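Not every chain of the complex is shown here; the ones you see sit where they belong.
Going in written order, the chains are labelled A, B and C, and every chain counts its residues from 1.
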Amino acid sequence: MLHRRVYQFLIIFALGLGLLFAIKYVMGLSDYVIPSPSGVWETGKETARRYFGDVGNTLGVAMAGQVISVFLAGFVGIAGRRATWFGSFIKVAAYNVQAYPIVALAPILFILVGDGLFTRLLIAAMICYFPVLLSVLGIMSEPVEDIEHFYRATGRMRWQLEVKIRAFENLGKLTTVISGSATLAFAGTIVAEFIAANAGIGYSIRIALYQSDMGKILVALFMIGIVLSLYQGLLELSGQAVRRAWGGS
Amino acid sequence: QPALAEEEAVYRLKWLFNISVAGGLYADTHGYFSEQGLSVVLKEGGPERDAVRELEMGQALFGTASADQVIRARAMGSPVVVVAQLFQVNPLQWIYRPGELRIDRLEDLRGRVIGITYGGNDETIMRTLLAKAGISEDEVELFSVRYDYTPFFQGRVSIWPVYRNAQGVILEDRLGRAGEKTAFFNPADYGVRFVANSVVTAEKTAGRSPDLVRRFVRALLKGWSEAMDPKNSAETIRTLRRFDRETPENILSEQLAVTRRLVVPKDGAPIGSIDEAAWRQTEQIMIEQGQIQEAVGVEKALRPVF
Amino acid sequence: MRLAGTNITFHYPGAESAVFKDFSFQLAEPGFHAIFGPSGVGKTSLARMITGDLSPTAGKIAREGIDTVLYCYNLERLPGWSSVGRHLDRVTPEKNVGRKEELVSVFGLQECMGSKFLSLSLGQRNRVNLLRYLLQDFQVLVMDESLANVDEKTRETILLKIKELYPEELFLYISHNVVEVSKFCRQIVVVRDSDKKPQGLTIRGVDHRNDREFPNGRLEQVMLEIMNAA
């Protein structure tokens, strides 16, 4: 399954590259607009190692960011699942913070927490948490009557139990969203690096962009794709393992 | 009377509508393009925009690009040529608080926290300056600059790169209102003349439609000349206000004054003159800094229209 | 202890006709009682009114000397993450642990304790679910087809055991099995179509117990009465 993901990614990337090169040759564009295959190859040989390291660095932050964001989403989703005033308040807050473009928040963030790893983590988590939150909210606000009735009737219902029941009944959906959100954490970390860091692949992309070096960007995208496909695949496998272990369907 | 069929041309700017594109806006609003039988669409630029690419893609006929962009594009075989040079002095300078430090010599940079945009041409320029002063990288602290100025505001960074004529004036004003003095560190004062914005077009356009190019450049430079003319100050500001609603009038007028100093050649040459020596130096710096592998013969790309 | 409904009218919002019109019943003593009637007549609805989940459009339900009314039904599920045995352990009050052991064996569920709920047969699910309710504190327990998918022999054993163990509680057993209802229940509230008058009739059942002689002939009589009523 893992290797399938990787070669499927290779196919997709090859298709994308092919399209770009086709445009290049059909329109007769210079290497500045779209680098030549050999140019990309050369750039690749030069930068692949470095970029691979950068992506690794980014992956580390993304993973941490994802963990934070899943907890955050769980927390907000659980707090905001009820149709009460407080639930609605939490949701309004969560939604609004999300709507603010990170670039606009960045200055405020810098003032509040400075720059560095923490900001990077925070931005990654902020970008990643919201989609998870939406799913958690959807799942957590729908009762599972057949199971919950007993607990409610006998006065045994606690919020933890309610959350556990609903999570368990929607384990497949939750693991899909959580493992899928890895992608978002990744993208979020890259954005964070782009606007706020001095390390990671986002930072390298920024420099490549400033130098209008499309070849480097393509190499970076390739590295991101490969690493993400692997990480994503691993997450899905562990999602399945969780489902098996918890005895869900 | 309006020409029957005006030729259409897209002009991709380097940045948002602001003081740095004053001449283009002036030419546009005062009908100088129409006078030349042209219908020009000015499009705003930005960091993700690349006029040189758009020339090749046929999405724009003219553009504004920085010298390093042009040289890099030439190095990669892009058929771009320079038809006019808008800034005689590079507006990219560093702001600092003179109360906190003095910069009279390059050596004064030693030990400072200096803001640079990694990958940007301020990095190239600063590294050149440091090399020139014999300051090694571990004798200063380079700070990666982003969208916002908070680190400078908070005093964590003492020298911060800005566009002298645009943000420079705004920051000067803002800090001034808080009672702080500001000064600017200009690389050109230390012999580093890295060319900034120029007007570019595709070789093909220059070769096949020299007349079109001539008319465009004539109109554009007329716009710049009029806009920079002190007697038109009020009119220039009025024009700018239509596009740049965010900047207050007093700031605009200060920006205009600064821009005038950067755009109008000191030696009485016409606005838009190409400073070939500066271009050669720029190319040389880029080679030294490893931005390009070898000389591209930048003079071949310079096609001054006048 | 008294559980009674007086002149109950009930109408589902949006539904054409009323499920209950001027329906009354009264159960004044604890014991094993039934609600009986054809499918769709309103037994579940009545049960939900008794538990308070639904409110009658008109009329009143009186609960005297009754603190807790529990309602269990045959579609309930146990959470899937732990085994049936662990679940029961968690929901059994300390004082009922002994009773739990006893019931598990009477219900024939010893072998299911290690299984997940999802891998039980329908009848096993029914029994597990009823069992956990029996271990709770209640004065009234409504069993809405709680044993519908259990075989007759097991069902009989279970009912007799319940009657033996819970003499002070009031049960409301909903089932479609006439014989069973007639044989085991004390009072049988027969619910009829809402256009019949009166809509509810209460019939005295055989109320068979382990410790009582089974009165011959009486069963057929009760069954006939019920049939006639319905």
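In the analysis below, a contact is a pair of C-beta atoms (placed from the backbone, for glycine too) under 8 Å apart; a residue touches a chain by one contact, two chains touch by 3 or more.
Being a predicted model, the structure only gives us computed values, none of them experimental.
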For this session: Please express the complete complex as a composition formula over the shown chain labels.
Result: A x2, B x1, C x2
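Here is the rule we go by: only the chains that are shown with their structure count from here on.
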For this session: Kindly indicate the chain pair that has more C-beta pairs in contact than all others.
Result: A-B
Problem set entry | CA centroid of chain B to CA centroid of chain C, Å | 86
Exercise. In whole angstrom, what separates the CA-based centres of chain A and chain B?
Worked result: 37
Seminar exercise, completed: Within chain B, the set of residues that touch 2 or more other chains is none
Seminar exercise, completed: Among chain A residues, those touching two or more other chains are none
For this session: Flag every residue of chain C that touches chain A in the complex, lowest number first.
Result: 51, 70-73, 75-81, 91, 116, 118, 129, 132-133, 136
Exercise. For chain B, which residues are in contact with chain A within the complex?
Worked result: 47-48, 50, 52-53, 56-57, 69, 72-73, 76-79, 117-120, 144, 146-148, 150-151, 154, 291
Problem set entry | Interfacial residue positions of chain A with respect to chain B in the complex | 27, 29-33, 35, 39, 103, 106-107, 110-111, 115, 195-196, 198, 203, 206-212
